[in-house]
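Have a look at this one before I ask anything.
Removed from the display is one protein chain of the complex; every other protein chain stays in position.
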Amino acid sequence: MSEIEKKDQTSTHKIGIYLWIWGLLFVLSFFSYLVDWYQFQGLLRWSLILIFMFLKAGLIMAFFMHLFWERYALVNVLLWPMTAIACFIVLMVAEFKYTLFTRIFYFFIGG
Amino acid sequence: MSEEYENNKSSYQAQSSETISGDGASSAPDMDYVRPAEIGEQDLYHGHSFITKWIFCQDAKVIGVQYFLTAVFTGIVGLILSWLMRLQLGFPELAGFMTAEHYYQFVTMHGMIMVVYFLTALFLGGFGNYLIPLMVGARDMVFPYVNMISFWMFFIAVAVLMASFFVPGGPTGSGWTLYPPQAILEGTPGSGAGILLMLISLSLFVIGFTMGGLNYLITVLQARTRGMTLMRMPLTVWGIFTATVLAMLAFPALLVSSIMMTLDKVLGTSFFMPTILKAGEVLEYGGGSPILFQHLFWFFGHPEVYIVALPAFGIVSDLISVHSRKNIFGYRMMVWAIVGIGALSFFVWAHHMYVSGMNPWFGFFFATTTLIIAVPTAMKVYNWILTLWRGNIRMNTVMLWCLGFIVTFVNGGITGIFLGNVTVDVPLSDTYFVIAHFHMVMGIAPLMVIMGAVYHWFPLVAGRMLDEKLGKWHFWITFLGAYSIYFPMHYLGFIGVPRRYFEMYDSPYMTSAVGMNEFISLAAFIVGAAQFILIYNIIKTLKVGKPAGKNPWKANSLEWHTSTVPPEHGNFGDRLPVVHRWAYDYSVPGANDDFIPQTTPPSEVINTEVEKT
Amino acid sequence: MHAGFIFLAVIVGSVLFHIFTPWYWTDIASNWGAMDDTITLTFWVGGGVFVAVCLFMVYCVFKFSYKEGRKVEYKPEDKKLEKILTWATTIGVVALLAPGLVVWNQYVNVPKNAIEIDVMAWQWGWQYRLPGKDGKLGNTKIVNINEDNPFGIILEDPNGNDDVLIQSDVINLKTNRPVKILLRSVDVLHNWYVPQFRAKMDAIPGVITYYWFEPNKTGEYEVLCAEYCGVGHYAMRGGVNVQSEEDYEKWLQEQETFSDLIAKQKKLELETEKLAKKINLNIE
Partner (left out) sequence: MSDPKIEGLELKPGFKGMASDTASDQTMFKGVHWGKAMMWIFLLSDTFVFSCFLIAYMKGRGSTPVEWPNPSEVFALDAFGVPVPLLLIAIMTFVLITSSGTMALAVKYGYEKNRKMCGWLVLATAMGGLTFVGMQAFEWSKLIHEGVRPWENPFGAAQFGSFFFMITGFHGTHVSIGVIFLFIYSYKVFAGHYDTGKRGWFTTMKGDYVEIEILGLYWHFVDLVWVFIFAFFYLW
């Protein structure tokens, strides 16, 4: 078993920061619920959904999962692989648009 | 060749006995200073009974051997399948017992076994488990218990896979890519139990591998010995480490596509299934997208290629360096090339899909990213041959395998440029050119490295030297045979012979290749049979082989400097080694010997002109 | 030493094999000569690198084989050499990539005057549909496919009526006129591939894929399925008959259109009805 020096693990954060983040998460969740409640549509809806989503995800990762206090070596190892996911997402958006286009064009519109 | 070891035995023994306890009191403490340990000693569970020592064992070295043997078993099954395929292709009149169903089942199982259950398991499970803790100077993997479960998950996955040979309908015959709708449609061989067992087996493999992979990664990242920086690790560890990273991030896509396809098959969902008309009837599926599966599959599949290739790159670098008695040329470049290739491999997957009917504009993106990978790969090749340059090359069996690797890898790598460049790929894709390419680059080339690695590390694992003469026969038959299988096969692809054809003698341009096909089949039989030379060699050596002693190759890296040979559980006896230099200080000017082990403190080699530590 | 000779023999043998091989690509019969050119270019550059690397390796084997006490160079890195090699490789790769991308740009952009051909694939066979006088293909739906409507044409679509149906696995093409192949599959993946035309693309159920080429040599060619599609994959063949303009027009006149087919079926139905009536009468 590796016993990492105990002394540094005892240093913790004030309870206030957790309560703050907790509260913020509730507020943000409420906001993203309101996006649906007021039936915003189009670009506004999408940007609001994504903003609230990333804020919530960021808060959870940074404070609840302690990434804010971790050393950059760990943070970077965790975040860089997301570029592969981002690339996958972007290309799949292009792909589904193309598939939808061919389906609608050849099966419904014709030419 | 073997006299040289005899001659130098006394000198290296003197050297190694000094260096093992290398961090002790020395004349110049400042010079040899290494930071104290951050982490306490690891508790190890030592087995007491036969079962805890050899079966449910928590020693990474035993687990490595278990992985190795299981993978070799599946590999032999794959080899026999390839024989049957070649019999059908070369001499169909002799293969009367084979129907097209059988042929396609063999194609599928051969591909899946060789790529996933043989090569991946062998490199990462086998070599990874055995070598990582030894090379980074750890007592064991960081989570020995999880490591053990990882192997048994793999074992169950293999058992499930093999079981599919014996279920009604046989194993799946949908090609190793398991493309839907084909894979789960009635009429395809093994579309009932066969495909389900395949998907379950793959899922088990991924779960088991995740457990093992976490071990390899954390061992490399968090459990290195004192003085072992990342940039002092042998390239073997770099290769296996990066490949494991790729596996951890790529296997999820395989898991997801397996789950989705299982649901399509069992519950009748339509993730990958569009409206289909089969035998005049419209099936209950509708609206799914087969292309989606291809994207998910290749998002896994392309990193998978590098999961096989990167450990081979790493291992071969070490072998070439040790046996040409010279430091690996451009170590830093080699490391960055491995990492760069690994990172890029997540951005190139759809070059397997140029003619799949995906968004045609993807061709530009993927051709560009694919050809970018050619640059670091080419740098690695240059560095291997530049390591040979002005070295002192021992032409033993290990080196022969390495040279064979260079020839086959360069050949296969260059045909990769054909297939990665979108326009050039169009006429060649789905032809024998593709078969020749990927067998050369990820079949034969990694196999050459595996063989070299077996001859190199067998003395460490078993304490005896493998027979050189048998080894050379093994090499030449394998190398020349394999080369003459796959080199001419490219030209079948130029003619335009498509892949996965059960019979091919009815078109004029195919008829012209009958003779060549027979020749290829003959060569395949011989090469396959030659592999049994190795098995004979191993059995013979275990009985009557020459004892290897410590460090028979006069290598620098830590695995050769263990307390006993073969290393016991815990690897390094009472004290963990302390590392003072990289693993490649061979033939340093001014040194007494032509190698300076990693554990030698600078004060002991004070007169040498060491450039990098 | 002998090892070096064998490796040398392998390299020389590979080159000789390439020079004297009787197996090489079939004579091209379409506009995609540029594809052959890119292959040739890649072949020369890649083959050159292969030979150079391997010969260097063989030279090292001859020159630096183990000798006790040989002075070995100790030079962990050579920044300058590595830089030169990186740039040289990069330039080589760009030189290979650029023409490839240019040709791909032509491949995905279909000329305006291309004739569209609907290629329908199933396990295991092909059939074809050409647009009629209006130059437009009617829309299709897989669920519409039945004996009376082998292509699944949507009956309400006016474009479909004059479509020329070719219920055979052989299609005729006009020389020197680009064709846009629209691929459609009703069950699994297929691929309509004529080696002499070089081009290919998969047919995927659920969507329509395309590619184009311009046949420029008259003759009969074989169509192969190039994407694994089940146990009949190897036997899934078709044919292309590239003809001169007059022959083609003559052939086209003889083909049946969708409205012909419907009319024929109507007639058939009427006749069967009449027949049934007759039989009934006779019985009475």
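For clarity, chains are labelled A, B and C in written order, and residue numbers in each chain start from 1.
Keep in mind that, in the parts below, contacts are C-beta pairs under 8 Å (C-beta built on N, C-alpha and C of every residue); 3 or more make two chains touch, one makes a residue touch a chain.
These numbers were taken from a predicted model, which means no experiment stands behind them.
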{"item": "Visible contact partners (per top-of-document touch definition) of the missing chain", "value": "A, B"}
{"item": "Of B:100, B:135 or B:292, the one touching the omitted chain in the full complex", "value": "B:292"}
{"item": "Missing-partner contacts on chain A, residue numbers", "value": "1-5, 7-13, 15, 18-19, 21-22, 25-26, 29, 32-33, 35-37, 39, 45, 49-50, 52-53, 56-57, 60-61, 63-66, 69-74, 76-78, 81-82, 85, 88-89, 92-93, 95-97, 99-100, 103-104, 107-108"}
{"item": "Contact set of chain B toward the excluded chain (per top definition)", "value": "34-39, 43-45, 58, 142-146, 210, 213-214, 217-218, 221-232, 248-253, 255-257, 259-260, 263, 267-271, 284, 286-289, 292, 295-296, 299, 579"}
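By our rule, only the chains that are shown with their structure count from here on.
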{"item": "Chain pair, B-C or A-B, that carries the greater number of C-beta contacts", "value": "B-C"}
{"item": "Distance from the mean Cα position of chain C to that of chain A, given in whole angstrom", "value": "43"}
{"item": "Distance from chain C to chain B - Cα centre to Cα centre, in angstrom", "value": "33"}
{"item": "Gap in Å, rounded to a whole number, between the CA centres of chain B and chain A", "value": "35"}
{"item": "For chain B, residues that touch 2 or more chains besides their own", "value": "289, 291, 361"}
{"item": "Junction residues of chain C, two or more chains touched", "value": "206-207, 209"}
{"item": "Complex contact set, residues of chain C against chain B", "value": "3, 6-7, 10-11, 14, 17, 21-26, 32, 34-36, 38-39, 42-43, 46-47, 49-50, 53-54, 56-57, 60-61, 64-68, 70, 72-78, 81-82, 85-86, 89-90, 93, 96-97, 99-101, 103-105, 107-108, 122-123, 142-143, 145-146, 183, 186-189, 191, 193, 195-196, 198-207, 209, 222, 224-235, 237"}
{"item": "Chain B to chain C touching residues, read off their complex", "value": "1, 4, 7, 99-101, 104, 173-175, 179, 181-182, 185, 187-189, 274-278, 280, 282, 287-291, 324-327, 329-333, 355-357, 360-361, 363-364, 367-368, 371-372, 374-375, 378-379, 381-382, 385-386, 388-395, 400, 403, 406-407, 410-411, 414-415, 417-418, 421-424, 426-431, 476, 480, 483, 487-488, 491-492, 494-496, 498-504, 507, 509, 512-513, 516, 584, 586-589, 594, 609, 611-612"}
{"item": "Complex interface listing, chain B residues touching chain A", "value": "38-40, 42-43, 142, 222-223, 249, 289, 291, 295, 299, 346-347, 350, 358-359, 361-362, 365"}
